[in-house]
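Missing here is one protein chain; the remaining ones are kept as they sit in the complex.
Now for subunit A:
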Amino acid sequence: MATTMSSQQIRSVDIDPKAESAVQMIDVHKWYGEFHVLRDINLNVRRGERIVICGPSGSGKSTMIRCINRLEEHQKGRIIVDGVELLDDLKRIDEVRRDVGMVFQHFNLFPHLTILENCTLAPIWVKKMPRKEAEEVAMHYLTRVKIPEQANKYPGQLSGGQQQRVAIARSLCMSPKIMLFDEPTSALDPEMVKEVLDTMVGLADEGMTMLCVTHEMGFARQVADRVIFMDYGQIVEMNTPDEFFKNPQHERTRLFLSQILH
């Protein structure tokens, strides 16, 4: 299998204490009950690297990136995020989550808070930032995602694309070192996909470390340093976008690409 080759390459990378890697996953396995959902995941993400993860539904791609901020727990192997290993220590997990932003398929904005409050909540309570400063930071990022004028509305009053951009701004307010995107455009109307992707491209251009689960292949071609294809809980193929799309090695990858690129 192609997996074995790529995982051996990664295995040679040791855990570096100075954390030049943003994320390291070493021999990670996870089970949901009897179901072996992640198998032998080995991945080393350098700082500033942009990685796109694709694959059929149920292939474990969401589970994999959710392991990085411990929304899911891995049962075997090691995960080191920004030099901190994810163990059962609650305090370290909160520390890691502070530095890892996440954008969800269904936005997960807090409907009882205004857009501004959504963005200032974590800086105020987690980072203990003064309210005024937090609001300035929030307005800065809301301006960057081009919706400062919506700051005092509630999430329910915004369109899907706007909500997703708020979700991105909300994560950025914590000045994360790594951003995880879990199918950020899958729940959007077709007309709104582009505004969200543009925001993500802007973020990538600024050198943010990004892991994106997405099927937007145009986005992958434009910004990704590496594209990962997953199936049956394994990394099946990993390559630069050029090679990945032009010259897929594994037949499962070829089949997948032929089905999504018409």
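Here is the rule we go by: contacts are C-beta pairs under 8 Å (C-beta built on N, C-alpha and C of every residue); 3 or more make two chains touch, one makes a residue touch a chain; residues count from 1.
Methods note: contacts and distances are computed from a predicted model.
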Discussion item. Name the omitted chain as UniProt records it, choosing among "ATP-binding cassette domain-containing protein", "Nitrogenase protein alpha chain", "C-type cytochrome" or "Amino acid ABC transporter permease".
Written reply: "Amino acid ABC transporter permease"
Worksheet item: Where the complex has a chain not shown, which of A:Arg50, A:Arg97 or A:Arg252 is the residue touching it?
Response: A:Arg97
Discussion item. So one chain is hidden, and I want to know which residue out of A:Asn108, A:Ser159, A:Gln222 or A:Gln249 touches that hidden chain in the complete assembly.
Written reply: A:Asn108
Fill in: Contacting the left-out chain in the complete assembly, out of A:Gln24, A:Asn69 or A:Thr185
A:Asn69
Worksheet item: Which subunit A residues would touch the chain omitted from the figure, given the whole complex?
Response: 69, 71, 89-91, 94-95, 97-98, 100-102, 104, 106-112, 121-122, 125-126, 154-157, 170-171, 174
